[in-house]
Structure formats: structure tokens, C-alpha cells
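A single protein chain has been omitted from the complex, and every remaining protein chain is retained in its original position.
All chains are identified by letter, namely A, B, C, D and E, in their written order; residue positions are counted from 1 within each chain.
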Amino acid sequence: MSTVKKFMYVNRHAPYGSIYALEGLEVVLIGAAFDQDCCMAFIDDGVFQLVKGQDSSASGMKNFSPTYRALGDYEVTRLYVEKESLMERGLTKSDLMELTYEDEDDDWAEKPSIQIVERSELGRLMEEQDVLLNF
Amino acid sequence: MSTVKKFMYVNRHAPYGSIYALEGLEVVLIGAAFDQDCCMAFIDDGVFQLVKGQDSSASGMKNFSPTYRALGDYEVTRLYVEKESLMERGLTKSDLMELTYEDEDDDWAEKPSIQIVERSELGRLMEEQDVLLNF
Amino acid sequence: MLHTVNKSPFDKNSLKTCLSHSLKDSDILLIEDGVYGAIKDSAMSGDIEKALTDRKIYVLESDIKARGIDSSRLVQGVAIVDYGGFVELAASNDRVQSWL
Amino acid sequence: MLHTVNKSPFDKNSLKTCLSHSLKDSDILLIEDGVYGAIKDSAMSGDIEKALTDRKIYVLESDIKARGIDSSRLVQGVAIVDYGGFVELAASNDRVQSWL
Amino acid sequence: MIFSIMVSEGPYTHQASDSAYQFTKAALDAGHEIFRIFFYHDGVNNGTRMTTPPQDDRNIVDRWSELAKAHDLDMVVCVAAAQRRGIVDVDEAKRHGKDGDNIAEGFRISGLGQLIEAGVKSDRLMQFGD
Partner (left out) sequence: MIFSIMVSEGPYTHQASDSAYQFTKAALDAGHEIFRIFFYHDGVNNGTRMTTPPQDDRNIVDRWSELAKAHDLDMVVCVAAAQRRGIVDVDEAKRHGKDGDNIAEGFRISGLGQLIEAGVKSDRLMQFGD
């Protein structure tokens, strides 16, 4: 497969209440092996996926939040988080995990993966994609 | 089972998009055989279940709306439909099926099963129940 | 770009989110319980009317019929398509976003 | 009467519907994604504060922990219970309504 | 006090089955009686023995089977809901000409009347769903 397409994984579900976030993340990790141009968007309750300090031990469920830290190693380096979605939910950037990647074009400098973007900007980013997958 | 309990079946889902309305109705019909004191509430999108003129033939799904007409024969005679839920959805009572029952205490006179009630009244009706089942 | 919405806007936020992210000239197709969003004189109809000024909104015929919604009850300007029309919309737009 | 809500109020209408149907002195327990409704300074927190004037609102401890919500982030007056407390609330109230 | 539990969603996809399990355990720990656990809608999918979840995750089906065994719980899968979704025991397989069954240990298939009976005979019927 020589074609390079632009994939956007659109995350609109909170973690734990349903499995869409976890199984969506599994798609992103597999997709990273295909050398496509991919990014993730976190909209609506999707922003809750990135909240730091998740501890699911008492609930009996699997805490899959550490997996987001691995995204940089899979070259998934653009995580667009919607500003308005954070605000409506009483959250700020400081509530989110610090996710980074090493930029090979910049002497492997460590850079933040999360970009806070406005709703209008996200709408425009969507128009640049080839494939939009929703979880 | 000599105990008579008050059951309320609370319907908050639209039909067809998901199966809750249809499978909820199956519970009501079975429940009617148990000689309990039962009623149904239609709140939020649940009011869409009672809209007349449903025709699912082109969609390939089963049209189960005629089953609501059988409720009277099963002695399910109180269908509380929330006024505010209808209004928010651009509906009036005239959009709903005409559902009736024959009142054995009144010389089998045919009477309407649907009662349009206000939200505050529904909250009070809920407090009178023993068992509330949600579909 | 084609946006599809399959949820009732009275139950979930999918239609609101779709309307706030879709750009002008977008095609928006309401399917399944999403078709309830196109009923006129509802709590959502103002948002639909506003979106119709610069976007096209469609409802799937078999889904409005199943739900007993006569075409006369739709917000003026909403277009009705069948599954063939759905396929055409998906083919004629460069990309598709499903607001689930 | 005990009301439980398991949906995020930013996604679905369950909490709003619960608040508009519950009478005063009701107990309202937020579980699963419902616990997001108790975060302070959100678009929902005003509704929660208002409800707290005549109703009790609880969140399930294991569900806020799973989601990384520290107790300091909850609207003041919301109480935290574990599953044992959930069972007690269900037993001490005469009836239970699950707003799904 | 006598509780019954209704589970309306399948394992893993929604948290409902987890919440129902935790509630059931806590009710038993507090000395309450569990009259019945009724699986309806996609909840019937809790009753298949064919799952193999990832090793670092909980095994929801086995967990139910073990709890039922330890406390002699009555776990009922609704027959009509199970037919739509493909959960079958030996009898159902025979009746519908299926070449095998998939129900897990501790679950039995029966009718909706069992749900109503649970409502009548229990002090509280707790519902966990989507």
C-alpha cells in the first residue's frame, strides 16, 4: 500500500462507561503500523479520556490511560483537544496527562502531543482528512 | 403470589433506533398476566413510541406500533404521556395513536388510555410506585 | 463534506455537535433516530433553520416513514432522500463524518 | 426515593430529566459516566447546586477514582459513597428509579 | 432485605455489567439476600462461555459464574432476548436446530415472567443498563 492517506480518529466518548475509547485506542495503535498520516481529535466527552490520575482499581475495570503515553512512540503525535469541550466540563489543560513525543526532525527534542484547539479550527481540520473514524 | 405491587414501566427511548421500546413492550405484556397494578409512563423520546402512522416496511424493520393497541385488552389502561416532552418535540396529542380500553366498572364503556400529564405530576406518580422499570 | 447524524437531538448531543463543527456548504444527512431533529416547531427546529441558511440538510425517507413523520411535519427546506440518495451523497462528497 | 443516573450530562439528557422529575428530599446517586455531572465549574454545576438546596446528591467513589476526578473537584455538598453506601441508599429509600 | 438485579447490557461494551456485579457483591457483603439476577436486552451476552478477554483484564462471564456458585445465585437469561442475540443452552439448541450451545455455567434460560416475579418478590429491583 503506497498511498498515504490522512486519518483522523474522532473521540467523543468518556472512558470506562463504555468501551469505545479503549477499543478506539486499539485501532489507533494498529493503524500506526500502516504508515498513514494520522491524528486524533478529542471532542465532547472524549476529552475525559485524557484526564490524569485515573485509578480504576476499585471499580475492577482495566485502567488503559497509560496507553495514551505510548502514542508518541507509535508516531501518533497530534492530539487535538477541543477548548470549548474542556471548558463546558470544568476542565483545563492542567487536568490532562502530559503526553509527549520525540521529534526526529528536530534532533529528537521532546515536544507536547496535545494541542488545545478551538471548535471552529477542528471543523476545518476535519475537512483536510481522507478518513474519519469515530469512537 | 398474592401481593399486588404497583409497577410503572418508564419509556424514554424512541422506537426503531434501538430495541428498548420493543423489548420493553414485551415485558409489559408478560407483566400484565401477573395481576399487578401497572401503568406506563412516556417521557423524553419515549413519546415518539406512540406517534401514529408508523410504517417501517421500507426500512426492513418490524412495525411493532400496533401492539400498543392491544394494551387495553391486557388491562394496561393507564398510559401517562408527558406534556412537556411532547411540546419540546413539536408534537401534540393529535399526533398520537388513539388507544382505548373497555372499562368493566362502567358497563364496558370505551375510554382513552392515554393521559397527558405535566412533568411535576409524573414526578409525584413515580413516588407512588413499588417497582419502576426503565426501557 | 457529508455529515451523518443518527441520534435524536432531544436525547444526545450529536446533532448540536455536528452543527457546531460542520462548515458552510456541508451536506448533513439525518438517519435513524436522527430524523427527529428535522421536525418543525420543536426545541431543535430553530437550530435546523439556522443551519439551512448555509448548509443542506437531508432526512432518510425510510427512517421518517418508520417513525410516522409525514413530510409536511419537517422544517421547510429539509430534503428527503432514499438509500440511493444516501449513496450518492456519500459518493459526491469528498469525505464522510458519522456523528454517532 | 433513590434516583440513579449513569450517563454523562454533557452527552445525554438523563441527569436533566432526573433533576426535573425528582421531588424534594430525594436521594440522587451518580454512577458510571454520571459522576461527571458533579464536577464543579462546569456547564452543569449550576443545576447541581440548585438541586442540592432540597435534595441530596451522591457520587460513587470507585467511579470518580477511575475517571481521575479528585474529591476537591466536586461541587460543594456532593457526598461520596462506596458500593456499601449504594446498597444502603437502595435499602433505606422506599423505591429506586434508574435514569439510564 | 431482598434484592433482585436486572442487567441490560452485555459485558465490556458498557459498564452496566460491572456496576451490577459490584452492587450484587456489596449487597451480599452487607447480609442482604439476592432473589434473582435477570439478564435482558444485550445483557444476555453476559451468559456466553465463548469469551476470551485479554489476560490483563477482568473476565466478566467467569466472575458472574463464580459469584453464582459461591452464593447459590439464580441467574436467568431471558429466552426471547437470547434468541435474538444467539445465546443458547442445550434445550434451546435442540428446539431451534442449532449445532451447539454456548451458555456459561450458572446461567439458565427462562421467560420474562421471571423478571416480573423478581419485581413482585423482592423489596428492591435494581436496574443496570445503558
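Operating definition for what follows: a contact is a pair of C-beta atoms (placed from the backbone, for glycine too) under 8 Å apart; a residue touches a chain by one contact, two chains touch by 3 or more.
Predicted, not measured: the structure shown is a model, and the values here were computed from it.
Chemist: For the chain that's been dropped from view, list the shown partners it touches.
Modeler: A, B, C, E
Chemist: Out of E:P11, E:G106 or E:G119, which touches the unshown chain?
Modeler: With E:P11, E:G106 or E:G119 as choices, the missing chain is touched by E:P11.
Chemist: Kindly note down the residues of chain A that lie in touch with the hidden chain.
Modeler: 1, 3, 5, 7, 19-20, 23, 26-27, 30-31, 33-34, 36, 130-131, 133-134
Chemist: Take the complete complex as the reference. Which residues in chain C touch the chain that isn't displayed?
Modeler: Within chain C, the residues touching the omitted chain are 6, 31-33, 62, 82-84, 86-88, 90-91, 95-96, 98, 100.
Chemist: May I ask you to list the residues on chain E that touch the chain which is not drawn?
Modeler: 10-13, 41-42, 45, 48-54, 61, 80, 83-88, 92, 96, 98-102
Rule of thumb we're sticking to: only the chains that are shown with their structure count from here on.
Chemist: Which chains make contact with chain B and with chain D at once?
Modeler: Of all the chains present, those in contact with both chain B and chain D are C, E.
Chemist: Which of the two pairs, B-E or A-C, is linked by more C-beta contacts?
Modeler: Looking at contacts between chains, B-E has the larger number.
Chemist: Find the chain most remote from chain E, comparing centres computed as mean CA coordinates.
Modeler: C
Chemist: Which chain's C-alpha centroid is most distant from that of chain D?
Modeler: Centroid comparison gives C as the farthest chain from chain D.
Chemist: Round to the nearest whole Å and give the separation of the Cα centres of chain A and chain B.
Modeler: Chain centres of chain A and chain B, defined by C-alpha means, are spaced 43 Å apart.
Chemist: Where the centres are mean C-alpha positions, what is the separation of chain A from chain E, in Å?
Modeler: So the centre of chain A lies 34 Å away from the centre of chain E.
Chemist: What whole-number Å value describes the gap between the mean CA coordinates of chain D and chain E?
Modeler: The answer is 26 Å.
Chemist: Hunt down the residues of chain E that sit against at least two other chains at once, touch-wise.
Modeler: Residues 15, 22, 125, 127, 129-130.
Chemist: Pull out every residue in chain C that's touching 2 or more other chains.
Modeler: Expected reply: 10-11, 13.
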